[in-house]
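A single protein chain has been omitted; all remaining protein chains appear in their positions.
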Amino acid sequence: MANAGRACDTFPKLMRMHAAERSDRPAFRHKDRGVWRTWSWRQAYDNVRGLAEGLREAGVVHGDKIAIVGANRPMLYWAVTAAQMLRAVPVPVYADAVADEMAFVLENADVKVAIAQDQEQVDKLLSIRDRLPHLTRIYYDEDRGLSDYDHTDLQSLESLMAAGSAALQKDSGLARAMDASIDHGAADDASIMLYTSGTTGRSKGVVLAAGRSVAAARDTVAFDHLNDQDSQLAYLPLAWVGDHYMNYAQAYVAGSCICCPEGPDTVQDDLREIGPSFYFAPPRVFESMLTRVTIRMEDAGALKKKMFDHFIAHARRWGESILNRQPVPLAARLHYALGEALVYGPLKNVLGFSNIRVAYTAGEAIGADLFSFYRSIGLNLKQLYGQTEAFLYVTAHPDGAIRAETVGLPAPNVHIRIADDGEVQFKSPGQFLHYYKEAEKTAETLTEDGYVKTGDAGFFEEDGQLRILDRAKDVGKLANGVIFAPKYIENKLKFFPNIKEAVAFGDQKDFVTAMLNIELTAVGNWAERNGVSYASYQELAGHPRVYELIKGHVDEVNAALAREPRMAGAQISRFLILPKELDADDGELTRTQKVRRSFIAERYAPLAAGLYDGSEIADISTEVTFEDGRKGVISGRVRIADLSPHAPASKERAA
Amino acid sequence: MSERETLLSVSNVSLSFGGVKAISDVSFNIAKGEIRAIIGPNGAGKTSMLNVINGFYHPQQGQISFNGVMRKRMKPYEAASQGIARTFQNVALFKGMSTLDNILAGRALKMHKSFFWQMFRYGPALDEEIEHRKFCEEIIDFLEIEHIRKAPVGSLPYGLQKRVELGRALAMEPTLLLLDEPMAGMNLEEKQDMSRFIIDVNQHYGTTVALIEHDIGVVMDLSDRIVVLEYGHKIADGTPDEVKSDQKVIDAYLGVAH
Partner (left out) sequence: MMHLLYQIFIDPFVQMAGAPDLLVQTLWEGFVGGMLYALIALGFVLIFKASGVFNFAQGIMMVFAALTMVGLYEKGVPAPLALLLAIGVMYLLAVAVERLILRPLVNQPDIMLFMATFGLTYVLIGVGELIFGGSPKEVPTAQLGLPKGAYDIHAFGGLVSLQKIDIAAALIASIMVAALAVFFQKTRIGRALRAVADDHQAALSVGISLNQIWVIVWFTAGVVALATGIMWGARSDVSFSLQVIALKALPVLILGGFTSVPGAIVGGLIIGIGEKLGEFYWGPLVGGGIDSWLAYAIALAFLLFKPEGLFGEKIIERI
């Protein structure tokens, strides 16, 4: 191949290289109709070329924006590469976005062509079509239910690909032109546009360059020794930087295999079947896995439960030391080995972790208990800290120096500094080019010497590891001047399996308060075992005994806060349990499940007021969106509970 | 609708249990390709009617003809081989088996390869098993129950059990599908899903559906024609609009003192 020697600085070039060098190695797998289908790098490359040719004939040219909406499917990943092959810019969109949110992104990005997974997404696109003047065509992957639709501007990807492949076969001129198009792809081409989740305000299109993306992925592939024997389960939203980096970019660099699950409900089973070697999940996924295991053990027989508890306790004592290759007494090692055979091994197998070499978590802080649980049973779980603007990695835990409360050392070739106001700033190989059509915002985010402002407040610990406190602009002060870091407190609350979400208030106030969501599975299970009957979520959330249970958790958090000199003054004085679950559909959470604090404060204004005016009970009525899009009103009285603070501990540091 | 070819006709059927009349002299027909509902208050004889249609009960009087053939006395299991599949009011699944095995059990009549080959899972029997597995996977995909493929059905929530039961009936590739209260005990969302599946089955596979359902709203939306029974007698028969405006039906449902 003429171009084999040339540097691979775009994803299409990488794919072409793999198609030549490891043509028969698996590149993609997808479970469909109960069977894993596999495509080799050669097959995938041919398919991508077919798609690209089809799109080219449909009029897609350099610089066009192509929206990609749906779950993880090989076809949609190929569409990403096909767009890049034409030097067009793919714009993945969150599949669970409601039509309105989708309209904003597609409008903002001037999308010309949209690629949808199935009928549901096509319907959404059609419903917002009149707001999108640039949109010319829609393509879909799964044809179920779409046969009766007007196909003037609608076509299946399958037929697009077939037509494209046929054209390339017949006309070698076209094939050469496609090769040339790949060659023309340049390192500073816009490679992809990822919309930020918009924790605050409207989301922005982060434009990432091809060469930088590849360079960043090369660094981390080397860092974690990934190669073409590895495989990963691609189940995170396509539009999230985590998926684009971990599954797409790293796989294209390393030549590893991208496995797509059958559907969102089968991820756990698919994980077990694939047994990936590399795994990435936000903390809430690890949390819900542990919740499931715990619930299963509650229901298990006495002997099984005893065995489980015994060996997990042993793992908690020694597991992390063994994983970190520290000296451990032989007896403890043997005991651990027995546990591996009886408990840890089967448990990891059930969770799909048997073959994992490296697992990462990011996106939110992870509870120390949760984190060390997985590490203690022998899963090499690490944290990283990243941003869409960095193309993910800013810091990562190195093997052997892992602590739950830090996010690790700067990633390879990343430079980090802490600004005077405590904000973390970085320069990274994958750093973004600019926000699409937002020059002003871009300028605001970059410093004059080219560092990216993360907006996060943090500091370096003595061993050089970075510790993130909170969003810089969220860090406030209580009226008496004590530092108030809401997310820090919220995270501590959320580490309890019974608490699903927490929203802390306190900036400019006399004391700290919190609104909480209970976790229905865990609390429901607890209720069942403790004879607490309830008819609805609302009733359970307001139950006096549930308040008692949660109050215990909040008190523990206060005790933990009291042990930290910086935080001891910001203990929670009052809290309430919200009568409904916070929901992204109601705008209370972002699509990445982060709480929108100020929005919630406004929406539940009577409750927020109640928290500070000393009342025992507050009334609320609020609109909710049901899953089928209908709206309704939830109203009720909410109790407010009081706590007394713990005395700040003298000098001793929390573990 | 009436121009359609008749698939099943029930003529002057009466059924009684030890002197208690469950069905008295009821006649109606089911046309090919339609969704036909049988409604009526509790104890109207709806389930007995379904049991007559699929051969669980033998009417003392009257005739049933299916596919143009007058039915003779038959054994309960023979309805299946004639192309009649059904679900049950209280979900009759093989509780100890997985979703997949339940649906595969629906293929019982479609498997022919000899017992000998099956024992060794070899040769033609293996090919056959794979074919059937593929067929069942299509159904699993259609009903969106991939995530419970291997789960023992006894442990599933009720709504999903109903779906698996529908899947097992579909595995029989029936010409007539009898559904006994397919939406009983479901919440609104599950009912919507189930309605969608029933319509899809009817439209895409051309399966004739006869169903009993209590939720009148669902019945009116779903069916082409409706038979109304009360105390074993037919009191109305027609399109949803006709039935809705029928005085006898209004009386029966709005509870004029009986």
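Here the chain labels run A and B in written order, and each chain numbers its own residues starting at 1.
Going forward, contacts are C-beta pairs under 8 Å (C-beta built on N, C-alpha and C of every residue); 3 or more make two chains touch, one makes a residue touch a chain.
These numbers come from a predicted model, not from an experiment.
Put simply, the missing chain touches B once the whole complex is considered. Across B:Asp101, B:Asp141 or B:Asp224, the single residue that touches the chain missing here is B:Asp101. One of B:Arg36, B:Arg71, B:Arg86 or B:Arg149 touches the chain omitted from the figure, and that residue is B:Arg86. Of the residues in chain B, those that touch the hidden partner chain are 54, 56, 75-81, 85-86, 88, 92-97, 101, 104-106, 108-109, 111, 115, 118-119, 121, 152, 154-158, 168-169, 171-172.
Everything below uses one rule, namely that only the chains that are shown with their structure count from here on.
Chain A and chain B have Cα centroids separated by 44 Å.
Residue ranges on chain A touching chain B, taken from their complex, read 32-35, 262-263, 265-266, 269, 627-628. Listing the residues of chain B that touch chain A in their complex gives 100, 133-134, 137-138, 140-141, 144, 146-147, 149-150, 188-189, 192.
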